[in-house]
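Right after this comes subunit A.
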Amino acid sequence: MIRLLTKACLALVLVTASVAMAPLSAAPRTDLNVGMRLEPPHLDPTAGAAAAIGEIVYANLFEGLTRMAADGAIKPGLAESWTVSPDGKVYTFTLRKGVTFHDGTPFDAAVAKFALDRARASDSVNPQKGLFEPIEAVEVIDPATLKVTLKRPTGAFLFNLAWPAAVMVAPQSAADNKTKPIGTGPFKLDRWAKGSQVDLVRHPNYWGAKPALNKISFKIIGDPTAAYAAMMAGDVDAYPIFPANENIPQFQADKRFTVKIGNTEGKTIVAINNARTPFDDIRVRRALAHGIDRKAVIDGATMGLGKPIGSHYAPQDAGYVDLTGQYPYDPEKAKALLKEAGVSNLKVKLILPPPDYARRSGEIIAAQLKKIGVEAELVPVEWAQWLSDVFRGKNYDLTIISHVEPMDLDIYARDDYYFNYANADYKALYAELAATSDPEKRKALIEKAQRKLTDDSVNVFMFLLPKTGVWNAKLEGLWENAPLPVNDFTAVRWRD
Partner candidate 1 sequence: MTLLVLDDLVATLDGAALLRGVNLRVAQGEIVGLVGESGSGKSMTALAIMQLLPERTASTGQILFGGRDLTQTAEAAMCAIRGRDIGLIFQEPMTALNPLKTVGDQIAESFMLHEGLAYAEALDKTRAAMDRVGLADIPATRYPHELSGGQRQRIVIAMAIACRPKLIIADEPTSALDVTTQAQILDLLRSITRESGAALLLISHDLAVVASMADRIAVMKDGRIVEEGATRSFFGAMRDPYAHALYEASVHRPARQPMMNKTAPFFVAENCTRLYRKPSLFRADPQPLRAVDHVSLALSPGESVGLVGESGSGKSTLARALLGLDPLDQGTLTLDGVVLDPARKQDRLRLRRKVQLVFQDPYSSFDPRRTIGWSMTEALGHLTEPVSESDKARRVAALLEQVGLAPDFAGRFPHEMSGGQRQRAAIARALMTDPELIVLDEPVSALDVSIRARILDLLADLQAQHSVTYLFITHDLTLLRAVTDRTLVMQKGKIVEEGPTARLLDEPQHPYTQALVAASPDLPAHVAGLQSDV
Partner candidate 2 sequence: MSALTRPSSSAAHPSLWFGAAMTAIVVLIALVSLVWTPQDPTAMEMTQRLQGPSALHWLGTDRFGRDVLSMAMAGAAISLQVSFVAIAFGMALGVPLGLFAAMRGGVLDEAAMRMSDLIFAFPALLTAIMLRELFGPGALNAMIAIGIFNVPVFARVTYGAALSLRTRDFVTASRLAGKSETLIALDHILPNVLPLLIVQATIQLSLGILAEAALSYMGLGVQPPAPSWGRMLNDAQTLMAVAPRLALVPGLCIVFTVLGLNLLGDGLRDKLDPRLRRRQA
């Protein structure tokens, strides 16, 4: 046994030594190993909702007409410019010339029309089909000009086109994009070892500026311990989002790493079934808000890294207003409110989807609710069940969930959404917002919408999921924030 171990160690030393003796090149590296928490089921962002798809292919492999910049601003993508008609209903895009897909297919207005029509077609399986719902018609004016007519003015339309689900795909290759993605981006798929890694290499005929990297390997290491060890060992150069907040202090203490705690759009809330007694009573919902100690949850569930939110809106987005003070933690007040509403011995089920933030928050929140006399039974479920029971079936009392779609105030205006909010005033408010294009007016309306949601205490708004980026200190150009769940590596480079 001991001899066996000695031998194993010896073998190890030999291997390590041979690796260490590899010639050290003076030039900066041009490859990048990126750690991923989850493996994408496939690589077609127009056919799957998994964030991991966008995190690999967006901007790197596929491009859209517009694109999202690191600060959340909308920049030209494959459309180099556009004009909007005064009524806000007609968008005319001027497309870039000389763009080809990885297989050589030229990109032009006909391709763009195909991509948009495919996404909004009746048999479309686009996960964000709603983005394209406002489109009335798509017309090819000439190969470099595309005209999109909307059913009504839609303020967020350019923003919608920047989503991963709105990337441009070619008619010949669209069907096979799941396994053989063909895009217009600076990188193309080299190899996908299922279960372990996805490799992208530079596309030589890219239309735009040549990226600094030649090769990007996305390594799927979701286990926190393994991820930690992989970073420490240098097997992985960057984790755009590190899987465990617990290890962040150790990375921060280590000079070899850059740690950036940025923002995502992940608004974590305790969703309340507003239609179910006693949650149809605003006092009960407010009691919940008062009864939950946001700070303790953030400390316990995100190791203090999450940013508190007071409404369904991320602090970095335009029009944000800080409402975190509206329902301070006050168990006595919460109890009083419950008493006022005539609620006693409340027993509820708190449904928890799989991510750590939900499971951990749930444990803390249940303990807190107990103090205000609310018995919360924790019901952990898998995504499949969460989607069918909670989201589709609306069969729940409370659940904890992060809404990652950016600026998604619209969900509260939807009929038949799982919150069962159904508030006519809010619907009117949102309709006005949707039809408004003027940025200042939009900001005011957004602010109003946030206040409305908080006043009604529709859900208990908890915190923004942190984007715990950890990467090699010699790397630059990685996104600190995540306005969309994507990783744009076109500007990433190694410093000497």
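Heads up, the rule we're going with is that contacts are C-beta pairs under 8 Å (C-beta built on N, C-alpha and C of every residue); 3 or more make two chains touch, one makes a residue touch a chain; residues count from 1.
Inclusion criterion for the candidates: all candidates are chains of the complex that A comes from, given by their letters.
As the structure is a prediction and not an experimental result, all values here were calculated from the model.
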| item | value |
| --- | --- |
| Candidate touching subunit A in this complex, from 1 or 2 | 2 |
| Of all residues in subunit A, those that touch candidate 2 in their complex | 223-225, 228, 243-244, 246-247, 249-250, 295-296, 299-300, 354, 356, 359-360, 362-364, 366-367, 378-382, 384-385 |
